[in-house]
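Other chains of the complex are left out, but the ones given are in their true place.
Chain IDs A, B and C follow the sequence of writing; residue 1 opens each chain.
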Amino acid sequence: MNKEYYVNTLQVGEELTDFFMVKSPSIKVGANHKTYFDITLCDKTGEINGKKWDVDEVEGQNLSKLKDGDLVKIKASVSEWNGIKQLRVARIRKADASADSLEMADYIKAAPEDPGVMFDFLWDKAQDISDEGLRKVCTDALEENKEKLSYYPGAMRNHHAEYAGLLYHMKRMLDMGIRACEVYTNLDRDWVICGVIMHDMEKLNEIDSNELGISSGYTVKGNLLGHIVLGTIRMEERAKKAGLSEEKTVMLQHMILAHHYEPEFGSPVRPMFPEAELLHYLDMLDAKMFDFEAALEGVDGGHFSERIRTLDNRMIYKPTFK
Amino acid sequence: MNKEYYVNTLQVGEELTDFFMVKSPSIKVGANHKTYFDITLCDKTGEINGKKWDVDEVEGQNLSKLKDGDLVKIKASVSEWNGIKQLRVARIRKADASADSLEMADYIKAAPEDPGVMFDFLWDKAQDISDEGLRKVCTDALEENKEKLSYYPGAMRNHHAEYAGLLYHMKRMLDMGIRACEVYTNLDRDWVICGVIMHDMEKLNEIDSNELGISSGYTVKGNLLGHIVLGTIRMEERAKKAGLSEEKTVMLQHMILAHHYEPEFGSPVRPMFPEAELLHYLDMLDAKMFDFEAALEGVDGGHFSERIRTLDNRMIYKPTFK
Amino acid sequence: MNKEYYVNTLQVGEELTDFFMVKSPSIKVGANHKTYFDITLCDKTGEINGKKWDVDEVEGQNLSKLKDGDLVKIKASVSEWNGIKQLRVARIRKADASADSLEMADYIKAAPEDPGVMFDFLWDKAQDISDEGLRKVCTDALEENKEKLSYYPGAMRNHHAEYAGLLYHMKRMLDMGIRACEVYTNLDRDWVICGVIMHDMEKLNEIDSNELGISSGYTVKGNLLGHIVLGTIRMEERAKKAGLSEEKTVMLQHMILAHHYEPEFGSPVRPMFPEAELLHYLDMLDAKMFDFEAALEGVDGGHFSERIRTLDNRMIYKPTFK
């Protein structure tokens, strides 16, 4: 069944019946001693808070079975509280993706390209690496993580926090990195490809994510060490398996370690060879381009977006002529 | 005549007779009350200090006619003072590029591509702009500055401080910018091209340079306002002439104003639309790639360069396998 | 009619009937599905939120015609919500300044001196400038902007965000600047006067303000370039018209450009001659004196004000003996 109402276009006063995905459902007791149901309702365009008031015991037991990622059908109206829209839910039931003929893609924010196609792009470029050791490091890592890459987000929040967002980030960086080698001909293409593919691979172990690409937080080792150092540690074993020399191993570890450039963003060293430097700029540029595009969604020509925290609190401008 | 000895390969103890370019010549009186001649001798590979001791009055009058950019023929030997090489000059005479059949290119550090070819590249891309106003802004500015661009350095020191260095900087940024539009398809190619061509144009009025691309300092308005603000001011008149709307004028001024990104590097605002953001990264990347390449000149495999001030004091590594 | 109740002296529990100015009126739907009217009520002493509950359709249509800057008569009582006072509005009607014999000055925060008198002060000092070009720059700019200066605020918020606040800021800075020339006799009075008059002139194009001196935000070019750079650009044309030499033009542009001193506050260069340096300190001192005075309004002797954001989060002390 086609979804009709999307979160980012709901109007105050509107009445609606439609499907949404569930986030953070919880039974609460109000100041008036009555039980109500508090829930966040999501689709690919965003999320909105909902309340179902006056929940009795039987209904409460049913509702308490709903969990993150479930789909529900609701009947509700759009109200406003302190300038923020809210859904006043009249009826709610658990839905079933297949029985209700729902497209999962309508309910989760996802990268705009197909995971399979993106993975193949990376795979082809990895095969293209002429240094045997570097090639093996990349193809081993891609093979090992093929499934997780197909859905992992690139972050818990901020840029690329979406289904297959990590893969999308890697793909566009690689696309750009290969072009950079055409302009800056002193760069070694092998190292650029390998650096891009490996630089964020341990995000797969830093972030906890379900198969919808929705992250519930960081792992313990994600918190205690971070993906940059996890990737540096892990490279020791990968490089050994691929038969890399100590120098090349250390250089790959350095690329991972230095790619955030600034100590306060997690890089204890700064790039010390050109391909490591490029890697940093590819990473930055891709994050920024993603954030600018996201910031301008829904902004009218001649106006500015809200202030965007990840863009140093800037407001982004959309010209009238676009 | 072919030059035989180059500054970057001189050995202590070597005796030589060859041509060099003059910088900062000056007659001085030593602690022993005798007159000597102090000079910096340059070629395309670098520069070295020279001293001619015991200069008598007649010779002194001749030497005092030498000025920056002259070519001289010297007979000298290489000594060392506090670990720094120096030329002990025995004989020196003014040379003449044509009479002595000298190639100017041997004596000045120059961009590795031909100025004419680089200019044509910019011109072609400017012609390619579909917005009539933006196109006229670019072609007018290129036409007006064609001659100065053919030799102007990109900086007084640091990256692109070389003959035609500014043009080389613009050319590589543009080459990269156009490729970025292929990956980030939301970008407007017209604005990227125009932004790259115009962003540093007022360096031509900020820096004083002779026709060899050697800068002797900043102009008064270079110091009081800087090329970023000069470019923003100048755009007012250029845009009016090209018939741009106020919005487009302000946007172009914003691109110039924001391209250094950080307030402490001269940008009072940060980029507020995607093409302005890209412009900053193209600028950074080109400067960094230039500096890395320069840093590694003459470094042996398996070793690090000196600490490079413009690269946040990093030492750059050259692998053994290159 | 004389206003009786002022915002800054309302007491919880008080019942009142009086006039106020309207800000941000809006019809909203509550969690209980009922319509209510949300409004900010202002006078020269401050502002307070008001709610009129249970608005029916007819009344809603009337209320929806109210707009920013209108005057209304209300009957209301003062309640408290989370420690913040609120007006519970029982009746509300649009008022008419002349029919109701209201003094606009009771309803808007305004500079404590008469705009006409302040303008004349600036005008006299401008006439006093001995350099013909500088004098013409000032008198032209004052003439051109005489009307807007009579009501423009000096800022959107913070210091001098009030009716004729910009003029008040210019007037007191100039008063102080002229005295500084008596103490620091190496200063050139012409440049001090001209710098003060011109330094913030483009706030008139950076900020959007109605004729009550109430700002609704920044203009597009205010956001993309800022008043400092707008003033620098605009000076190019003003100086040309006044026949200034290039040197003097660039110096005036420098004064405007440098007057915030710190790059992170919008000045890409720092002052490079004494009058430019003084201008910065006059600006700072006037802003600080304004903020201190405002901070201490309503503070009792022996106590501290709240923390003031614009004063680096300081609490300001009022001695017991004052």
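Brief remarks on what is shown
What we mean here is this: a residue touches a chain if its C-beta (ideal position, glycine included) is under 8 Å from a C-beta of that chain, and two chains touch if they have at least 3 such contacts.
A quick note: this is a predicted structure, and the numbers were derived from the prediction, not measured.
Here 3 copies are displayed; the structure file describes the full homo-oligomeric complex as 6 copies.
Heads up, the rule we're going with is that only the chains that are shown with their structure count from here on.
Remark: rotation between chain A and chain B after Cα superposition is 180° (nearest 5). Distance between chain B and chain C, defined via averaged C-alpha coordinates, is recorded as 47 Å. In chain C, 220, 223-224 are the positions where the chain touches two or more neighbouring chains simultaneously.
Interface residues of chain A, counted against chain C in their complex, comprise 12-13, 51, 77, 79-81, 86, 88, 302, 304, 315, 317. Of all residues in chain C, only 28-31, 33, 220, 223-224 touch chain A in the complex they form. Those residues of chain B that touch chain A in the shared complex are 172, 175-176, 179-180, 182-184, 186-188, 247-248, 251, 270-274, 277-278, 281, 284-285, 288-289, 292-293, 296, 302, 304, 312, 314-322.
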